[in-house]
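One chain of protein is taken out of this complex; the other chains stay put.
Chain nomenclature is as follows: A, B and C, assigned in order of appearance, with residue numbering initiated at 1 for each chain independently.
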Amino acid sequence: MMERGGKVGHGEDPQYIIDRFAQTRGRSLDLCARLTPEDMQVQSMEDASPAKWHLAHTTWFFETFILKPWAAGYSEFDRDFEYLFNSYYNGIGPQFKRANRGLVTRPSLDAVFAYRNHVDEAIRALHPERNGFSEIQPLLELGIQHEQQHQELILTDLQHAFFQNPKFPCVAPDQHVETIRHASPLQWIAFDAGIYAIGCTGDKFHFDNETPQHRTFLEAFRLASRLTTNAEYLSFIESRGYERPEFWLSEAWQMLQTNPRIAPLYWQKRGNEWFQFTLRGLQRLDPAAPVMHVNYYEADAFARWAGKRLPTEQEWEVAAGSLELGSNLRHSTPTLSPEYDGRNLTQMFNCRWQWTSSSYAPYPGYRPLPGTVGEYNGKFMVNQYVLRGGSVATPEGHIRKTYRNFFCPGASWQFSGLRLAESGP
Amino acid sequence: MMERGGKVGHGEDPQYIIDRFAQTRGRSLDLCARLTPEDMQVQSMEDASPAKWHLAHTTWFFETFILKPWAAGYSEFDRDFEYLFNSYYNGIGPQFKRANRGLVTRPSLDAVFAYRNHVDEAIRALHPERNGFSEIQPLLELGIQHEQQHQELILTDLQHAFFQNPKFPCVAPDQHVETIRHASPLQWIAFDAGIYAIGCTGDKFHFDNETPQHRTFLEAFRLASRLTTNAEYLSFIESRGYERPEFWLSEAWQMLQTNPRIAPLYWQKRGNEWFQFTLRGLQRLDPAAPVMHVNYYEADAFARWAGKRLPTEQEWEVAAGSLELGSNLRHSTPTLSPEYDGRNLTQMFNCRWQWTSSSYAPYPGYRPLPGTVGEYNGKFMVNQYVLRGGSVATPEGHIRKTYRNFFCPGASWQFSGLRLAESGP
Amino acid sequence: MMERGGKVGHGEDPQYIIDRFAQTRGRSLDLCARLTPEDMQVQSMEDASPAKWHLAHTTWFFETFILKPWAAGYSEFDRDFEYLFNSYYNGIGPQFKRANRGLVTRPSLDAVFAYRNHVDEAIRALHPERNGFSEIQPLLELGIQHEQQHQELILTDLQHAFFQNPKFPCVAPDQHVETIRHASPLQWIAFDAGIYAIGCTGDKFHFDNETPQHRTFLEAFRLASRLTTNAEYLSFIESRGYERPEFWLSEAWQMLQTNPRIAPLYWQKRGNEWFQFTLRGLQRLDPAAPVMHVNYYEADAFARWAGKRLPTEQEWEVAAGSLELGSNLRHSTPTLSPEYDGRNLTQMFNCRWQWTSSSYAPYPGYRPLPGTVGEYNGKFMVNQYVLRGGSVATPEGHIRKTYRNFFCPGASWQFSGLRLAESGP
Partner (left out) sequence: MMERGGKVGHGEDPQYIIDRFAQTRGRSLDLCARLTPEDMQVQSMEDASPAKWHLAHTTWFFETFILKPWAAGYSEFDRDFEYLFNSYYNGIGPQFKRANRGLVTRPSLDAVFAYRNHVDEAIRALHPERNGFSEIQPLLELGIQHEQQHQELILTDLQHAFFQNPKFPCVAPDQHVETIRHASPLQWIAFDAGIYAIGCTGDKFHFDNETPQHRTFLEAFRLASRLTTNAEYLSFIESRGYERPEFWLSEAWQMLQTNPRIAPLYWQKRGNEWFQFTLRGLQRLDPAAPVMHVNYYEADAFARWAGKRLPTEQEWEVAAGSLELGSNLRHSTPTLSPEYDGRNLTQMFNCRWQWTSSSYAPYPGYRPLPGTVGEYNGKFMVNQYVLRGGSVATPEGHIRKTYRNFFCPGASWQFSGLRLAESGP
């Protein structure tokens, strides 16, 4: 459920994709540079996976979908890995029990590194000039995209694991964090009713769930100019929002009775002050920063309390269409620090994954990728909700207006926040 | 989750509504005429409620929302009932634990009958000619509609309870059942792309979740001319559909591993023959009859196996708009027998609740009813899917093209079936 | 777990046993005289059973073990009952799921009454003068004893069911209850070290688990002259006993963390006053009365807090051996009211089931009854603890010093209390 399936990209200089492959593979290792073998072993809940598993599974993806079917003479690294590091591809075969991923101490981390090297070499040995490469290239692109998605999960899963530790270790001690002095005043940006095109088309890489492009009719709506801040969310808490059933979906209220919660995941109150567990350890809560680690139920409850609602994913996409992407994305390297902007529609991209009110569903005319990679996206289209925009930890190539992320409404360990919407002209 | 909230109806002859109140109240008792006090006591799962509870709760609705606030001098029947028979209205106050409804043996059934009489008399004593009646009338209508919804639940909940009994008792021994000799050949009815109006408007009663009427754009689609039959569903089973993960949503497949299932709820194989537990006891499966008691996962898996998909609720509603309601609804009394029709788009209404692929969500501009009755519908809008059309057990006034029923995707104890759809002109 | 298996009794006037059969059967009905069909239907937890089930199961016992094998020409009442009302006798065949007993509304209560009549007549039609009766007689005795055990369970199970009802109905409104003005001062009765005979021998009826009589060596010990009172237990509560881990078994402490509890089952604090839910409804707690509805963990924790311990079942039995039974049992009819006595070793019998520290285990040389009735006792000998002495609700014939009752340490819905012990001369 935590992973994404995708539709393959298109023509590009073959050598360039091999280079990007190498960069992507290296980036995954960079993310783990400060971790111990133990850090990379543990799994703190069934929804999360060990970092070691992420490193192996992304490798498995290249081996399974490219090397085994397409690379003549490729020699499998370890035949047990087909079973061990398959996430959920039933077309490939059965999978090791997800909840037990954290118990697999052998292969060791070193063996996983060797596995990565073995596969990396075999990929580099593919001859881009050969005839078959045009068939391999889209799969290579998909594998790169897939690994990039797992890079964000490595961070969120690690953060969750470290949060279980009463010593609150710091995952990324040198991460740059901007302190935000003032949140910009909240303005309402209006959009007209009309028929809009939703979804992706064209040559650039995109996932199958972004297609086909189709028409949708939207009634007039308005979108908040920026994300909801910690300070605003705190007002909700302080007005006893978590104790008042009128703001909560029935299902959410039931959960609150069973598993009481008084704030977003990773928030901790010490004395009279709020802290937040982050990749850099426990930090004082920054009131002007966008709220992070709320689940869908919390996002929805906050919106009801505020007298507003969450946007649909179509509304979000239409609004994003009016943006110059560059104006929101000052940083060119995938750092972990958010960007902020005082202008009109800000914090759309690369800041927080923004919950929409849209259940994750196929677009009209949607067809999954053919073959086993078709399990990537389509089979998760129930009881999950779409998030848009990308977070501070989202790799650059995954920041686009048609991109659909999705999680169960109870999930809050992703870098998820919210933006308010309302109906009417 | 099992109940619906609604938007109030409008102007009608005041006396007429009092008459309909009496008819509705009488109909609830008729449904229970053959039941023992024990039958009406039991609760076979948390999602179901005892028949006795349904009789009391629907009474509580009139007492709570009409008599207490509006009937001067009304004397409460039993002050404990406010707590005991409140389903989920947090605005009224706390509720007795849902899972324990079946344990409340006191008040006895006789006391619940007395409660009904007490409230019936007080309602009849309202003076339609008085000034305030215009404020009461919409609530009275809502209470009638609410009780009618519970009438269907009385039947589905009883069936579930009786199914736990190894003697397979018969709930409704004299229920009329038509044997269907031949299912009509499956045809595909095409609908053009375009902007359509969805949702309800006007004076007639409707629920808040059917409003506001709004525009939607649909790409071209086609709808099956009739419901999927038992014979067709059996082909899916016999091609080992329940063992092949490629047809199932990931979440559904997980469930099948944990709670194995080989056929819809209430199906039983004895020797080489399939039977189905019905309100009339165990019956030989009728191949031409529309499949019943499939959950959303099964409906979706069947559609994938068939190379089709489920319709969205908007597609369904648009298609239904082209129907003369009368042509599909031969029977004027709410019997339990389905109607069939050889003509184009058949079995749309009053036959099976038809799963759509639409997650239950608010329409653009949706506003719940003001006050505590506003908890009726809006707070259930997550992780549920919309069903359309009404079943053989649905009271007549609930059969309309804009009506939205909703259940969790795992629910199969309702009279639920499916109709296939596909994209394209 | 809730029932007992037994070893058959011996020679008695055949007619007398038929009379006692009739009395016992009548007594079961008397216990239910004030109950509605709904009261007798419900099952409030897996460990409890509906009163209707008890009435049917005890009848099943006579039908299964006597009428079917021994009564020529006996006509089975309903062949489904063999499965439906078998409690746990695997030798007879599979059983209906225990947790679902409360869902079986058919057969109705009337049908169960008819079943009882049918079996009663067949038993009365047995000819005591015939040759085979000597083989039937011990089974008849076992069936009577079995039904008497269920009589106590009918009351405890009903009380548990009624406790779920927020209206706290009264099961036995005319039950006589003595108010105890003063508890006698607690004295310590000393017993010497030595070899003692434990267990039963002789002609009178007893269960297999009371045999064989065997020798045991006891070190010197002392036993409290009376049971622990509510007032004493309240002191434990008020000294924060439920919050101090040093008094609790590790397993108990874990449970308290998961399922917090601040007092025995059925205790309710209203304002500053303690009440107890009893068969007569909610009653003010009587400080001098022996504490009731404590589980093993609570009994053990209280004893540790008091610097004492629970007696072993052997110690209890040896102590009881010195008693004139009559001196403790003033009442000759099985009322529900306890007897109290100011003399030395009081409240041993017919007052509260007294937890002992002895795990329920076979006596040296123990052999279960031959045949399927052998499942009565032996298969429960793990993870249960022995209670001795009988309660206010225990039928007279079950009050003897060798009688072994047993329940899981977490069980508290029986009429269970405790008596302290200590080691040393």
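Here is the rule we use: a residue touches a chain if its C-beta (ideal position, glycine included) is under 8 Å from a C-beta of that chain, and two chains touch if they have at least 3 such contacts.
Keep in mind the model is a prediction, meaning the values are calculated, not measured.
Across the complete structure, the visible chains that the omitted chain touches are A, C. Which of A:Ser44, A:Thr229 or A:Asn383 touches the hidden chain is settled by the complete complex: it is A:Ser44. The missing chain, though absent from the display, is touched by one residue of A:Gly73, A:Pro166 or A:Pro370; that residue is A:Pro166. Among C:Phe96, C:Tyr115, C:Phe221 or C:Phe302, the one in contact with the hidden chain is C:Phe221. Mapped onto subunit A, contacts with the missing chain fall at residues 36-42, 44, 52, 80, 83-84, 96, 100, 102-109, 161-162, 164-167, 169.
Along subunit C, the points of touch with the absent chain fall at residues 1, 88, 90-91, 193, 195, 214-219, 221, 245-246, 248-253, 296-297, 300, 309, 357-359, 361-362, 364-365, 375, 379-383, 409, 423-424.
By definition in this document, only the chains that are shown with their structure count from here on.
Viewed as a contact network, the protein chains form an open path, each link joining two chains that touch.
The most central chain, judged by C-alpha centres against the centre of all protein C-alpha atoms, is B. Mean C-alpha positions place subunit A and subunit C at a centre distance of 59 Å. One finds 37 Å separating the Cα centroids of subunit A and subunit B.
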